[in-house]
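I have a structure I would like to understand better, so I am pasting it below and will then ask my questions one at a time.
Missing here is one protein chain; the remaining ones are kept as they sit in the complex.
Chain lettering (A, B and C) follows the sequence in which the chains are written, and residue indices restart at 1 in each chain.
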Amino acid sequence: MTVRIVFLGPLRDIGGEVEREASAPLDWEGLLAAVGEPVASHLQDARVRVACAGRVLADKTALFAQEGDEVALLPPVSGG
Amino acid sequence: MTVRIVFLGPLRDIGGEVEREASAPLDWEGLLAAVGEPVASHLQDARVRVACAGRVLADKTALFAQEGDEVALLPPVSGG
Amino acid sequence: MLDVRLLREPFQPGALIGPFTGAHPGLGGVCTFVGEVRGGGEGVEALELSHYEPLTLPGMEELADRATARFGLMGLLMVHRVGVLRVGEPIVCVSAAALHRRGAIDAVDFCMDHLKSAAWFWKRERRADGWHWIEPRPEDHAALARWRPA
Partner (left out) sequence: MLDVRLLREPFQPGALIGPFTGAHPGLGGVCTFVGEVRGGGEGVEALELSHYEPLTLPGMEELADRATARFGLMGLLMVHRVGVLRVGEPIVCVSAAALHRRGAIDAVDFCMDHLKSAAWFWKRERRADGWHWIEPRPEDHAALARWRPA
C-alpha cells in the first residue's frame, strides 16, 4: 500500500474521500480500479488531469506510479 | 479689445505669450491676423483645435467669438 | 461612486484607493493603474503638465461617465496631476470597481488610453538641455483607436 492517491476539488465529494492508498506500482488501469465508480468515469473526461510525483502527466493513461509516489486527480480548475 | 485669446501647451512657446486680447467679434480670419506668424501657420494644422466660450469647435474656421468670449488655441495633447 | 479630480499638489494613490474600494461593498474586482514620472536613463529631471480649466475637468468627467456606462462599473476614481512634478511622483491614478474583472480591467485601459492622447493636457519634460514638449507616441494613437466602433 505505497502509492497515495489524492482527490482534489469536486472529486473529493464525488469520491467521498480526500485520499486513499494503493499498491505500487500503479498504472492507469490500476488507478481506475483503485478509485472505483463514479470517480473512474470522471477520470475518462479529457478535462480531468492526473499528476504523479508532483508533475502533471501529458498522457494520463501512461501513468506508472512507483513506491512512495503521490498520484493527484485534478478536475477542471477555478481560481481567482 | 474684448475677446481673450489663450495659448495652450507648445503654442505658448511658439507665440511667446500666454494670452492676448482682440476686438469682438472675432472670426477665423480675424484670429489668424490677431495671433500673427508663426502661430497662424500652426493653426492651419488639422490637429490644432480651437475652443470658444468653453466649447471645442467642430469646424474652427466657423469661429465667431462675441464680446467676453475666451478663445483657446489647443495643440495636440499629451496626458497621463 | 464617481470621483474625478484634478490635483495641483502631490498625492498618495494608496490613500485614495483604500477608501474608494471600501465604498463599494459587494464588488467583485478593482483594477487600478498608477502612472509616475519616469526617471533614470532618460535624463528627465522634472515634468510639467498644463491644462485648460474650462475643458480639462469637464472632459475627464465626461470620460468617466462614458467608461462607467460602457463597462458597467460600480465606481470609478480618476485623478490627474497638473503643475510641475518631480521624478517618482504619481501623475495619474485610475481605479475601477466592477462585479467582474473584465469590466474593471478594460475600463482602466480605456480611461488611460483616453487620458494619454484624448484629454486636455499638455506635457513637457525638463532635461539637462531645457524643456521639451511631449506629444503622444504613435502607439498611443493606435491604442486609442482600439476603442472606436468598427
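Following the convention adopted for this analysis, a residue touches a chain if its C-beta (ideal position, glycine included) is under 8 Å from a C-beta of that chain, and two chains touch if they have at least 3 such contacts.
Predicted, not measured: the structure shown is a model, and the values here were computed from it.
**Q** Among the chains included here, which ones are touched by the excluded chain in the whole complex?
**A** The omitted chain makes contact with A, C across the full complex.
**Q** Where the complex has a chain not shown, which of C:V4, C:C31, C:V82 or C:A119 is the residue touching it?
**A** Going through C:V4, C:C31, C:V82 or C:A119 one by one, C:C31 is the residue touching the chain not shown.
**Q** For chain C, which residues lie in contact with the unshown chain of the complex?
**A** That gives, for chain C, the contact residues 14, 17-18, 21, 25-36, 38-40, 87-88, 99, 101-102, 104-105, 108-109, 112, 116, 139, 143.
**Q** Could you pull out which residues of chain A are in touch with the chain that's been left out?
**A** Listed in rising order, the touching residues are 6, 8-10, 13, 51, 54, 56, 70, 72, 74-80.
Methods note: only the chains that are shown with their structure count from here on.
**Q** Distance between chain B and chain C based on Cα centroids, please, to the nearest Å.
**A** 26
**Q** So, what's the distance in Å between the C-alpha centres of chain B and chain A?
**A** About 73 Å separates the centre of chain A from that of chain B.
**Q** Would you kindly tell me how far, in whole Å, the mean C-alpha position of chain C lies from that of chain A?
**A** Centre-to-centre distance between chain A and chain C: 49 Å.
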